[in-house]
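Shown here: the complex without one of its protein chains, the others still in place.
A and B are the chain letters, set down in written order, and residue numbers restart from 1 in every chain.
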Amino acid sequence: MQLAEIEQIKQQLIKLDSAAISDAMDSLNIPAGLSGIIPRNSGMKITGPAFTVRYEPIIPEQGKFLNAGNYIDEVPSGHIVVVDNQGRTDCTSWGNILTYKAIQKGIEGSVIYGSARDVSEIRRLSYPLFTTGIYMVSGKNRAKVVETQCALRIGDVNVCPGDWIFADDNGVLVIPLQHLLTVIERAENVEKTEQAIIEAITNGEDLVSAREKLGYAVPWEHNS
Amino acid sequence: MQLAEIEQIKQQLIKLDSAAISDAMDSLNIPAGLSGIIPRNSGMKITGPAFTVRYEPIIPEQGKFLNAGNYIDEVPSGHIVVVDNQGRTDCTSWGNILTYKAIQKGIEGSVIYGSARDVSEIRRLSYPLFTTGIYMVSGKNRAKVVETQCALRIGDVNVCPGDWIFADDNGVLVIPLQHLLTVIERAENVEKTEQAIIEAITNGEDLVSAREKLGYAVPWEHNS
Partner (left out) sequence: MQLAEIEQIKQQLIKLDSAAISDAMDSLNIPAGLSGIIPRNSGMKITGPAFTVRYEPIIPEQGKFLNAGNYIDEVPSGHIVVVDNQGRTDCTSWGNILTYKAIQKGIEGSVIYGSARDVSEIRRLSYPLFTTGIYMVSGKNRAKVVETQCALRIGDVNVCPGDWIFADDNGVLVIPLQHLLTVIERAENVEKTEQAIIEAITNGEDLVSAREKLGYAVPWEHNS
């Protein structure tokens, strides 16, 4: 995908929210939510193609730090780092050094299936971070990068390099690249249906009649 | 219960906190805490009679949204919605549309034994929301309303229609209607005992002597 195309899709997606996109994914019967990965500062919303990273546990070795490996230098601007550290909360796979480099490179944010540290500093820098946990114990000597830009499996969801990530206060979603345009179109329709219902009910209409009239059962087919 | 009576009880209860009410419930040996249901915005305190709603799981059906059911149009002003979605965190049973309708109807807040979505919007609207989890995946096609104004069982606590709910930053309590006046009286006494102890210790008295002198062992019998 060309940079200009990425930017255009971002502008469309960022107007939506995770609820509408999830409903669009539901209409295609594709699981999308990364269960248990939650925002570590409030009010963040990010979207972009995934750069995937897979960690594996290693046996600690006394007296030295085995670096966890490097990949950040390879992540393209505008992408979102997605780290699979198997949901481990006993050690971290994100911290302040990676954050400074990510900001400097124009990376959009990080989604960590596992824990992160330096969370005060990351909040102060307003860097969008979504993780399973927060802890201070390093991943060094506990886990290492074994593969990048590979297919990940997080819960019941597949994440391939270039799949799109959408994350906000409700959590994190994965949109497979081949369904991206369909999902955007359906999510926009869902949003329109919901806005129409909200308008009707704040004008005093009953929810049951507003839903029926405005097509809540198939909101991705909205046309008005 | 008449509206005027409800208002008067609310004014008494809202001066208290969940700790004092829980101690009063303890003195009657009635379990009251809804374990694991936590506030989704900070500094909220609500109380009112429960309007109960029970969900059951359904088998997802591809290609359409089966509405989860409607009940919000029936909830009286001043009440608190209590939803039993079996603590599920893989799908939601509260969101922005229900919130707008709840605000418009003068509903006090929602207690969800399960997850909610649209949490940014709900925080922006300052709507009091207490849930097991936050997620974005809809309950549509995953769970449906099977009963309203029925007895619920959440953990080891019973919630009947008209039982009173009290929720603050510590969590959520249920006060059975038949014990309401006793609980208020005892909780007011607990509060007085604790205030007297806090006054004594901030004046430098040892905690052990302050507790003994001020009847901390049976604080609901406070009389001064």
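Note that a contact is a pair of C-beta atoms (placed from the backbone, for glycine too) under 8 Å apart; a residue touches a chain by one contact, two chains touch by 3 or more.
Just so you know, these numbers come straight off a predicted model, no measurement behind them.
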Options B:17, B:90, B:163 or B:188, residue touching the unrepresented chain: B:17
In chain A, positions touching the absent partner: 60, 62-67, 70, 72-73, 89-90, 95-98, 100-101, 104, 117-120, 123, 134-138, 140-141
Touching residues (missing chain, whole complex) on chain B: 17-19, 21-23, 26-27, 29, 32-33, 35, 38, 42-43, 168-171, 173, 194, 197-198, 201-202, 204, 206-208, 211, 216-219
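Throughout what follows, only the chains that are shown with their structure count from here on.
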Rotation, 0 to 180 degrees and nearest 5, that superposes chain A on copy chain B via CA atoms: 120
